[in-house]
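One chain of protein is taken out of this complex; the other chains stay put.
Right after this comes chain A.
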Amino acid sequence: MHDAETTATTGGGIADRKAAALNAFKDLARDPGVPKPDPILVVDNVVRRFGGLTAVEVNHVEVQRGSITALIGPNGAGKTTFFNQLTGFDTADSGTWTFNGRPMNGVPAHKVARAGMVRTFQLTKALSRLTVLENMRLGAQQQKGENFWRALIPSFWRDQEEEITQRAEELLVRFKLDAKRDDFAGSLSGGQRKLLEMARALMVGPELVMLDEPMAGVNPALTQSLLGHVKDLREQGMTVLFVEHDMDMVRDISDWVIVMAQGAVIAEGPPSTIMSDERVIDAYLGAHHDAPLSESELEAQLQEAEAALEAEIHETEGTTPAPGSAPEPETAEERQK
């Protein structure tokens, strides 16, 4: 639905940007750290240790300008920690990285954002007791009224505030939050907060938008709309780097995928083929999962399976399960997620 809308408004631009991004990746090797034609972000030897645990150890990785790059990996792969290093929310033990050729290691978080590299959070950080509109206004940079002395005299900042408000309202319309503009951000639903956080990040005017699990906790109805907005970012010339677990989403919107496991980048590639890459399957499912089995092992496994099957049949025929027992595994599974 959203796609149709954006196509209608931006015309042929959409195909161009996507094609340009895909074209850039066309002949790239599938090796970790492969050089890109026009990288906006270049990372070298970033290491972060927590005591004895090495959470991140990335030798080299580049992010192509104007593309949507996904960062995936199993739980505990160090994706979010890596994000935190790059955005200045945590200090790396060693390593260097450049954004638009400018070295960014050791730069505090607020200066990283000012440089044009803006992130969102896995757990949304809506500013609950500020209105939606105030949340948006906060994102604007170089505000005259954010200086203490000038704040005291409204005529210094009133004009700029009006411009900011207008820009905020346009974004709110785009993100379908305009009806909520005067509500407290704390009263929004989970998905609306994600939308607000993304819209607020755009108020900063970023070149590189870094989304940490943009789909986590979003109801399916909003997923499509969120996907559309992420694609929109590329159409407007921004670069997107996002962490995500949902493979359907990764396949749908990303131009390139970087896979992390145990702190390191283990593979890169286009989304259509990355999940069939041996290194990626190993990382997700463990190595040797498909090594051929010996005759006796096969036999034992077969028996085991049959026994389990029989036990199940007995159970369903014999006793009806107690009302409380059935949903239990489901909730346990949910908790694990």
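The rule is short, and it goes like this: a contact is a pair of C-beta atoms (placed from the backbone, for glycine too) under 8 Å apart; a residue touches a chain by one contact, two chains touch by 3 or more; residues count from 1.
The rule we apply is simple: contacts and distances are computed from a predicted model.
Student: Assuming one chain is omitted from the figure, identify its UniProt name from "Multiple sugar transport system ATP-binding protein", "Branched-chain amino acid ABC transporter permease", "Lipid-transfer protein" or "Tat pathway signal sequence domain protein".
Tutor: For the chain missing from the view, the UniProt record says "Branched-chain amino acid ABC transporter permease".
Student: Looking at the whole complex, which of A:44, A:161 or A:277 touches the chain that is not displayed?
Tutor: A:161
Student: Which residue from A:48, A:65 or A:119 sits in contact with the chain not drawn here?
Tutor: A:119
Student: Looking at A:147, A:166, A:273 or A:303, which residue reaches the missing chain?
Tutor: With A:147, A:166, A:273 or A:303 as choices, the missing chain is touched by A:147.
Student: So which of A:204, A:222 or A:281 would be touching the chain we can't see?
Tutor: Missing-chain contact among the listed residues: A:204.
Student: Pick out the residues on chain A that sit against the missing chain.
Tutor: Missing-chain contacts on chain A: residues 87-89, 108-111, 113-114, 118-121, 125-130, 134-135, 137-139, 141, 143-148, 151-152, 154, 157, 161, 184, 186-187, 197, 200-201, 203-204.
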